[in-house]
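Left out: one protein chain. Kept in place: all the others.
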Amino acid sequence: MSRVGLRLLSAIPTLFGVVVVTFLLTRVLPGDPAVFFASNPAMSAADIAAVRETLGLDQPLYQQFLIYLGNLAQGDLGRSIATGQPVAAEFARRLPASAELTCLAFLLAVSVAVPLGLAAALRPGSLVDHAVRLIVTLGVSMPTFVTGLLMIYVFYVLAGVVPEPIGRLDPFLFEPARVTGFLTIDALLAGDRQILAAALHQMLLPAATMALFALAPLTRMTRAAMIATLGSEFIRTARAAGLSRGRIVVVYALRNALLPVVTTMGMVFSYMLGANVLVERVFSWPGIGAFAIDSIVNLDYAPLQGFMLIMAALFIAVNLVVDIVSAIIDPRVGH
Amino acid sequence: MTPLLSIRALSVEFDTSHGTVHALDRLSFDIAPGEILGIIGESGSGKSVTAYAVMGILDRAARITGGEILFRGENLLAMAPRARDAWRGRGAAMVFQNPRTALNPIRTVGDQIADVVARHSGLSRRAVRARVQELLRHVRIPDPERRALAYPFQLSGGLCQRVGIAMALACAPRLLIADEPTTGLDVTTQAAIMELIRERARDSGTAVALITHDLALAAETCDRLVIMHAGHVVEAAPTAAILSRPRHPYTAGLLRSVPSLAGSIAQLQAVPGSLPDLRRADLPPCRFAERCPRRLPRCDAPGPLALEEIAPGHLAACRNLP
Partner (left out) sequence: MTHPVHPVRQGGLRRALRGNPLNLFALALFALLCFAAAFGPLLVPHDPLATDAAAALQPPSARHWFGTDQIGRDLFSRVVVATRLDLLIALGAVSLSLVAGSALGAIIGYWGGVLDTVVSRLVDVLMAFPLFVLAMALVAALGNSVINVVYATAIVNLPFYIRLARSEVRPRRALGYVEAARAGGSGDWRILLRHLIPNIAAPLVIQASVNLGWAVLNAAALSFLGLGVRPPTPEWGIMVAEGARFIASGEWWIVTFPGLALMLAVLAFNLLGDALRDLLDPRLRR
């Protein structure tokens, strides 16, 4: 447990750096946010100055940073100019949509990639191995946004097997009582199977789109790690002791190969956080990525700032989880 | 007496990107029940390949191109894969070199032994655990309750090798193959490990095949020696016979290179030259010929080199015996 604490502490300087970079980046945004209000012709120069003052934009940069830090400490991420809502509230509302999609996509990718990599590793050089390599190389070369659009064309327009790719739920269905914000979990809690099925159905395409891209690194790493482990001395010992093939592959080889795979999983997950933005755009998903894009277009810097902070914090959190899982898998880690 | 294990004209090849390696060439020798046999040779002479072939754990690139391996009269090479799996560990088991890397790094040693016990015994979980404790005590690991929960990296090399021996002996195999079991251990630990192997074998009537390049170690431990060179058996005889009157020039050379057996330092000399490249297509019938001080034109005459009984229980493969 103390290791986790130490690891958390070591993330603090990075987190502070993230805050500084985020602040600086959003303050050099070329547009003066106050001008945004000024697009309303009824506003005078004096009104604009007043807005600047309320936003704290008339202060020197370091002062602005201190104010920003102080607000941040209180959980105040500022206010969105476009929606007029506190940024923190906006994100709280949208984060579950993004998180649910990313988690499902991640599970999908892992549950396809690990068996694929395993199959390739058990018969290196075979037809299966070559087929897996081809699929994986194609997958990594497909731009997420193109795959998403083509999937919409094939599965919605042509085959008609998925609902209209807009948002999280068919507009004629009622959302379940909000507990976690994850529609699937909330539907389960409410005992509403129809909503659960509808939510999953709606997530299928965007999740598959994200998963496709993540397939390549996961499959490659599983294959490479499995081949390396299967060739190691303790596997030979286990075979000589007569352990069954299944037990050798699962308990001896796979668990040992998992370590580099888990590290790759962390990388892939953070990759997905980035890809999220594109997928949400393609599927009109009401998540934080789509919100961030709107903020950029509107020169709405507070939400962008919040978005970058949340992304970096998630990124750091994912790496922390990877470290903890690695320590659970491998008793040598940390010794 | 019928042999426990009988290797008959076994040939093994490896496919590499630089050609085919003829690792074993019509290799033959026997192991009697309960005996301790030393298999001696330089690295690359095919000792470990022989062991892996017996165990059926050769890697993918290897191919058995001829011969048979009889275990109590049954050909292992013709056995169904499932039967062979079940035979491993019970018929024969193996102890490896580099004990630390030979164990699964992320599984407790107790669990690793338990896996073997459970696989071959069908005991209840509780009985398996008791059996693991018993095995750990048999290989004289102090504080077995606690050590069973340790990971290999938490134990010394000597303790790891004791665990390896416990695993190998878990199901009372008829044959124990020990492949350089003392490599990487310090001298006192080496002696203790060898003593342990000898004692456990005698107690249970298990035959032992000790694979080593260390002739002195083998001479101390073994009843009989098989000398290998470049995938051939060049000489096989009871230890005393080999020590008193080695017949093959390679064996004689090996004996001269061991300080304690060579009488005086003045006599000490290594066998000159090195193993021939086993990928060559033009390997001579006697693969030692190119290093041999007694080479004659007839040594290079075509036709396989026979391993012949030159005295009761004493075999040698040479066309120019002294």
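By written order: A and B. Residues from 1 in each chain.
The rule is simple: a residue touches a chain if its C-beta (ideal position, glycine included) is under 8 Å from a C-beta of that chain, and two chains touch if they have at least 3 such contacts.
Here the structure is a predicted model, which means the values were calculated and not measured.
Novice: Just one of A:V128, A:L200 or A:I296 touches the chain that is missing; which is it?
Specialist: A:I296
Novice: Give the residue, chosen from A:A275, A:A302 or A:V322, that touches the chain omitted from the document.
Specialist: A:A275
Novice: Determine which one of A:S111, A:T137 or A:T180 touches the chain that has been left out.
Specialist: With A:S111, A:T137 or A:T180 as choices, the missing chain is touched by A:T137.
Novice: List every residue of subunit A that touches the chain not included in the displayed model.
Specialist: Those residues of subunit A that touch the unshown chain are 13-15, 17-18, 20-22, 25-26, 28-30, 137-138, 140-146, 149-150, 152-153, 156-157, 164-165, 220, 223-224, 270-271, 273-275, 277-278, 281-282, 292-293, 296-297, 304, 307-308, 311-312, 315-316.
The rule is simple: only the chains that are shown with their structure count from here on.
Novice: So how far apart, in whole Å, are subunit A and subunit B when each is placed at the average of its C-alpha atoms?
Specialist: So the centre of subunit A lies 54 Å away from the centre of subunit B.
Novice: Can you tell me which positions in subunit B touch subunit A when the two form their complex?
Specialist: Touch list, subunit B to subunit A: 55, 57, 59, 85-90, 93-94, 96, 98, 101-107, 115-116, 119-120, 151, 153, 164, 167-168, 170-171.
Novice: Show which residues of subunit A lie in contact with subunit B when the two form their complex.
Specialist: Residues of subunit A touching subunit B: 231-234, 236-245, 247, 251-252, 255-256, 329-332, 335.
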